[in-house]
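Can you read through this structure? Questions will come right after.
Removed: one protein chain of the complex. Kept in place: all other protein chains.
Showing subunit A:
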Amino acid sequence: MSKEKTNLGRRNALRLIATTAAAVPVIGCSEKVAQKVVVKEEVPAAKPAVRNLSAPKQTLARGTPTDPDLLNPVVSWEMQLDASELAVLVALCDVIIPADEISPGASSVGAQHYINEYVSAPYTNNKADLVTIRGGIVWLEGESRRRFDTSFTELNEPQKAAICDDISWTRTAKPQFQAGARFFAKVRVLTTTAFYTTEEGMADIGYVGNRPMASFPGAPPEVLKRLGLDS
């Protein structure tokens, strides 16, 4: 692997995934792409896992954490999760947000990579979440092997649901599943952020803004009618 390719940076690679995934909406395919990216990140020369280092400097920004170049964002920390951990997250993210007729699944827009970025960040909360996520992955894999004698990534949908139903909410989870439920809750929070901040996620819920318009039309008549505000 050439040095140039590893310097592509994981965020650019993410973009690659996003575009590839959009063109080929088959989850298995994008998983392979994702795993290739992970392999790149494991090359020692590639750290820290930054992106856009060679981007032209367009602003007065100093490029420090409190004065980052907002037009050329850089993720300046190393990714902590390894390929096998990411593989489990891919499976779990797609249980939480599966593909359906309206939008793709979470992993095909790179949710697992956002989770990696998040738990790898050098802040107190994120560091704590890294422990939660890593520990959770170990637990999930163990639980999967106890129940079904194989990795969570190999389970069929009903098998995955059997485990996830037990950890889907901390308030109803049995004592032995509390830690798993906290892990699941954290992954769900991170997965929704990851998914709904993409174009695919925004389109799914009907966010239609961030486009310039000559005048603001206010609430549409149909909406006002539904709310009884049209009189």
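Rule of thumb we're sticking to: a contact is a pair of C-beta atoms (placed from the backbone, for glycine too) under 8 Å apart; a residue touches a chain by one contact, two chains touch by 3 or more; residues count from 1.
Just so it is clear, contacts and distances are computed from a predicted model.
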The chain dropped from view, which UniProt name applies: "GMC family oxidoreductase", "Carbohydrate ABC transporter substrate-binding protein (CUT1 family)", "Peptide/nickel transport system permease protein" or "Response regulator NasT"? "GMC family oxidoreductase"
From the list A:M79, A:L140, A:L155 or A:A194, pick the residue that touches the absent chain. A:A194
When the complex is taken as a whole, what residues of subunit A touch the one chain not shown? 11, 58-62, 64-68, 70-71, 73-76, 95-98, 100, 102-103, 114, 117-118, 121, 123, 161, 164, 168-169, 171-172, 184-185, 188-189, 192-194, 196-199, 201-202, 204-220, 222-224, 226-227, 229
